[in-house]
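Supplied in structure tokens, the structure appears directly below.
All protein chains of the complex are present and in place, except for one that has been dropped.
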């Protein structure tokens, strides 16, 4: 029988003991769990970035994988823990929108996690990742059904950071979702929503910078030239061949990106 | 039979091959080992920070877990390798105080690691993590008893960085143990040693900054206000709601923190 897979996505970083501590709790409940880190470098408290990361990663994992996502600025307040079934997998997270880019595209069922028998007791005020989310995820990996954790809810949070808004006849206002390790600027414009950019001509504006070239692979353009490319995730990215587009432009996740199509 | 769990805590960082190399050695000796990283981002040579990290993490792991802790500024000198039994678990480390915050609170038995049959030969002058500590930990995970590694010793190092010192009738001098990823400033004042701070009133001084408010969760205070909170570890931390207290104050691990109780 294959080992249950459990992924982790957090803003805890790797210099503290928090991630290791959650893994100790998980192995105590589900010793067979195969744990895979997606990233622990989500910018602190940046829910949209966490939402983006898990949405890029989940579909590459086998059925029944349990995804634990803890970006949780509201820990200690009344925000609720939830478990979602979607795409044949499970997702455990706070109800703050961090799963929104998955439930925007997949049929899903969401439940509150309310059964305290699945919590690690006593529950601290400051570390629900260890005391609520990790135990719930580990029990799912060990075979508990989501129905054991709590009741289905419909009033979960529905944020809207995953699509650009139409702002004129030929213009859309979007945003930067993420700067990747290579300095590529990942926007929330999905290539499939804008299929004929190249034929029609376009301008993507980020601050004072204008990008008007669409490339098909990273090595296609000359050194230093900014271009748009459909990244491996399907979203358009602003890139520079063998350089950092984010440094060239000087921008961060969350900033505005405006598209005009001719 | 569940897999043996082996955790790793080092100051090797993640950009070099050192951690991967140790894991290769471990899997060569104990192929079933389930390895969990606590952190490899201990500040270089900072024994107190490593001591703090493993002391926060170990109790969340199942019985028989082997904890490998390599923060080892004295590699190549005569400092000794040790193995400790405590809390139903095993700890392998240099005898330089890096296990002190565990043996301060747990019944323990400490042995030298002297049986060279458990070393990886030849032993280098510069990488005992790979040649002595990792093999010893892997052999424990594979079922060797600590007694096979060497004899019990009583003269292991006893540093004293884990408790504040009383410096006056109403004052204690402590220190900053760790700045966490979110900029929370973790002190060596344990909440259980100061149970009535809120009722009596207090001031925590770090450099020119004075903190006089105790909060019960991170979201309780207004943005930008410094407050004290009992962190998930039980120690008091200086924090700011959704911000970095360490950046506000401008301090580092090792700096002084003085408490006055009214």
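We just call them A and B in the order they show up, numbering each chain from 1.
The rule we apply is simple: contacts are C-beta pairs under 8 Å (C-beta built on N, C-alpha and C of every residue); 3 or more make two chains touch, one makes a residue touch a chain.
No experiment lies behind these values; they were computed from the predicted model shown.
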{"item": "Which residue of B:2, B:31 or B:143 touches the chain not shown here", "value": "B:31"}
{"item": "Given A:145, A:165 or A:242, the one touching the chain that is not displayed", "value": "A:242"}
{"item": "Absent-chain interface as seen on chain B, which is shown", "value": "11-21, 23-25, 27-28, 31-32, 35, 44-45, 73-77, 124-127, 130"}
{"item": "Missing-partner contacts on chain A, residue numbers", "value": "2-3, 5, 7, 9, 14, 34, 36-42, 53-54, 56-57, 60-62, 65, 178, 180-182, 216-220, 229, 231-232, 242"}
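Quick note on the criterion: only the chains that are shown with their structure count from here on.
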{"item": "Rounded Å distance between chain A and chain B, as computed from the means of their C-alpha atoms", "value": "31"}
